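Have a look at this one.
Excluded from the complex is one protein chain; the other protein chains are retained at their positions.
Here the chain labels run A and B in written order, and each chain numbers its own residues starting at 1.
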Amino acid sequence: MMFAHEIAEQVRTGKRSARAVIEESLARADAVQAELNAFISIPRAAALAAADAIDKKIANGEDPGVLAGVPVVVKDNICTKGIRTTAGSKSLEHFVPPYNATVIERLQAAGAVVVAKANLDEFGMGSSNENSAYGPARNPWDASRVPGGSSGGSAVAVSSGVAPIALGTDTGGSVRQPAAFNGIIGYKPTYGRLSRYGVIAFASSLDQVGVLARSSKDIALVMDVMAGHDEHDATSIPEDKPQFLASLNAADLAGIKIGLVTELSGEGNTEGVLAAISRTKDLLSRLGAQVGEVSLPNAPYGIATYYLVAPAEASANLARYDGMVYSTRIGENALGQAEVMMKSRGATLGPEVRRRILMGTYALSSGYYDAYYGKALKVRRLIANDLEKAFSEFDFVLTPTTPTAAYKLGEKSSDPLAMYLDDIDTVLANLAGIAAVSVPAGKAEEGMPCGVQFLAPAMQDEKLIRLLSALELAQGETFAPLSPFKG
Amino acid sequence: MYEPVIGLEIHLAMKTKSKMFCACPADSFGQEANSSTCPVCLGLPGSLPTINYEAIEKALMFSLALNCQVPDITQFHRKNYYYPDSPYNYQISQFDKPVGEHGFIDLSNGRKIGITRCHVENDAGRSVHPAYANYSLVDLNRAGAPLIEMVTEPDLRDPEDAREFLQKVRAIAQALGVSDANPEEGKMRADVNVSVRLPGEPFGTKVEVKNLNSFKSVQRSLEHEIKRQSRILEDGGSIKQATLGWDEGGQKTYLMRTKEEAADYRYFPEPDLPPMQIGQNWLEAIKAKTPELPDLKLARYLAAGIREYDAQILAFDHQLASFLDEVLKHYSEDAQAVANWLNGDITGYLNAEAKPLQTTSLSPEALAKLLKLIDTNTISGKIAKDILPELMQGADPEKLIAERGLSQVTDSSEIEALIESVLAENPELVERVKANPKAINALLGQVMKASKGKANPEIVRSALSKKLAI
Partner (left out) sequence: MISDKDMEHLKTLARLEIAPEETHHLKDDLNKIMDYFEQIRHLDTEGIEELARPVSLHNIFREDKIVSPLAPELVKALANEEENGFFKVPRTVDSSD
């Protein structure tokens, strides 16, 4: 599978038909699906029809868009009009959205083709893609291991060569962590740069659509297409003029100051991850950057903060899945509405989702707001302040993406708290609303990929992607290889 | 001997084009079920709310008119509860920073009724429950419609006061164009909280009464509750906190549910909607475009010479007031005369026809002309009343009078002739009147009848008196 920018160039200039590209992508999806279970739906007919429409435009001399013929895999919590969107849940098993998410509208207007809806942890809740009502997804580097989550299927799609680009969502690390586990790039934009309209909400003040890819140029290309103010999303940044491709041109790290976070870069990480950090520091120095140390004193409280704020918002966002109109209904009408709601929700929302809804309900409940949710929002500000202070001294902040590489299926699922603690590096960017990217950093234990994370101040996304491209340039072919999975 | 303590909670449907948080029509009256909906008001996965600017501005205008304090920053909160007609199972409402607080309205008896707060929120849809069925039917057309909720302090002491308060709120809402505020169309809904106590004692246990469809129901239900609660307390019993409904047919309250623990709404700031900074500039602009409030109209009508009783009615009825102001542009000689017509025969006509003024074809110019015609003795008052129904349907009075020869007879020789003929035909009556001059009205009546009502009564009377030398 070629990169997106290569595909677009070939299709636009007539060297290859969109149909051929999409057929290849669909074939690859079929080939990997049985073993990796990365996809919930593969809308073959719609994808081929879209490809044909692009070829027709080209034949007529019309502009097919800058992403003409590029296959895109979309996490199944992003609404695609006319294509089933389940959020990985039984509750939305039969939900076919009558509208597109804004990011999908924009991608399709630019000629991209949605080839699959990717598996995920239900409603975005999880870090391993083991919480899906449609079965777990598996890591193409080692199919006995998790691909990460919640955007597991999206990451697998890119690392197994089904598509050059996948969309995920990132609430506490759900794009960056699976990217690290799969050896690819996972980028979470500044909160508000990508519209959330049509993105099934988990935690409204933390969610952001993210991009998984193997090339900084591909990320820049799709961000220029997708980013920008959306009148349907009151939290999207008003005068946002994306300048990603233009910013790639000056990829030079001379004089750039990067701070490695003390609290997150020592104990608690595996040897393999620490070695990756070390390699990254050396590379950055060779490229002319100055690497120092920075303290984020409240970073260790990130998990507690995140796991109070996110479930609280989720408990309200998921209240609508009640079996009444479009969500799956369990129970006879004769039982009455309250009873049917309880049965439907109990039966169609998975265990992790139920756990978080109860946590969130508790954190908000009368008498506990100040102690839990209200308190967490104050610590959130402390964390944001720490980062602001760090950015007054440094251009970027560096941490591992996760303390370990991908673990075996079933290894962590019995202890929810253990799973939550893996998010320690990634939640900070969501809490503060800033930009973050996980960059492939070679292999850790047992030949599994790992990643390091760069954080940038809010609205400095273009600079972050430019940093990414400098690292990419320096590492060449070894930067983000496809997994060896054959299928 | 028990004194009532009354508070009101009022919901007003705002008169904007689109809904509170999406661009569907705000008013979907008469539309097919679920034909006025979109992903946002349906609560579909992935949908997001956006704030209707006009709704906020109207709410601020209303708060100011109620003498509320407006905050520097106002924001939305989620109010979490499961409710059949609420697709999100939360309401986007306001909690800590509503658009207005600590306001008041003065009643005509001088009592000042405090307004605790005023806030903005979205309405729910509605359900229909077919008889004997195990299902309900939900229509979300109304879900998301913009509402203002206002809550009063428990300052009301009389059901009549409560009614006046509601009328004032309606008048203000209508005058400002904030809401049509008519309970019959569901645009204004009121719930009451009522308790009784012995004077000087602390407040008693209150009950809530809902499902009140008119101002009259509010008043009646309060009267009923006050009696009921007083009787219980007199008998040595106690009041249990509860929510009651009002049975219009039986004219009594009924238990809907006893009051459980106060519902836990788990309010938290709405993350999908940035807060709103209000600022002096915006408030000044709003004040500048605020239409004249009813209290100011009242002052103006009193100054124009309209009696207090009439002026009150007119100032607090938006349609009548607007109409009166238009008439006064064309005819300002006798404002009380206009008031008499509006509050008298015209209101009589509207009540008989069960129509509001704005659905008739009576024009302000027509009424002004009518009054001028009376003033110039062109027609008699009686003829004017006779032709009113036709004016209500759009007839022009001058044309009508010309077509039918309805002009008042004032010519003395014509009147002489009429009198001659009547006296000749009623000799006994003439004798009776000569004997008892106070009976002159009977003869006057005969002359009026003979003239088909067109004779000027004053001229006839004086001519008759002269003729009969009484």
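Worth pointing out:
Methods note: contacts are C-beta pairs under 8 Å (C-beta built on N, C-alpha and C of every residue); 3 or more make two chains touch, one makes a residue touch a chain.
Remember, it's a predicted structure, so these values are computed and weren't measured experimentally.
Only one of B:Pro269, B:Pro291 or B:Gly445 touches the absent chain when the whole complex is considered: B:Pro269. Although one chain is not drawn, the whole complex shows that of B:Tyr53, B:Phe203, B:Tyr254 or B:Tyr309 it is B:Tyr53 that touches it.
For the options B:His129, B:Lys355 or B:Lys449, the residue in contact with the chain missing from this view is B:His129.
Between the chain not shown and the residues A:Ala20, A:Ala143, A:Leu287 or A:Ala304, the one that touches is A:Ala304. Not every partner is drawn; the one left out touches chain A at residues 95-96, 98-99, 190-192, 205-206, 231, 234-235, 237-238, 298, 301, 303-305, 307-308, 315, 319, 322-326, 328-329, 331-343, 345-347, 349, 351, 354-355, 357-359, 361-362, 365, 371-372, 374-382, 384, 416-417, 420, 430-433, 458. Mapped onto chain B, contacts with the missing chain fall at residues 16-18, 23-25, 32-39, 42, 44, 50-56, 73, 81-84, 89, 127-129, 133-140, 210-211, 245, 256-257, 264, 266, 268-269, 271, 273-277.
Going forward, only the chains that are shown with their structure count from here on.
Per-chain CA centroids place chain A at a distance of 56 Å from chain B. Against chain B, the residues of chain A that register as touching in their complex are 78-79, 85, 87, 92, 95, 97-99, 101, 196-201, 203-205, 231-235, 312-313, 315-316, 319-320, 322, 324-326, 332-334, 337-338, 341, 361, 364-366, 369, 373.
If you check the complex, the residues on chain B that touch chain A are 39, 42-51, 78, 80, 82, 84, 87-90, 134-136, 138, 264, 266-268, 271-274.
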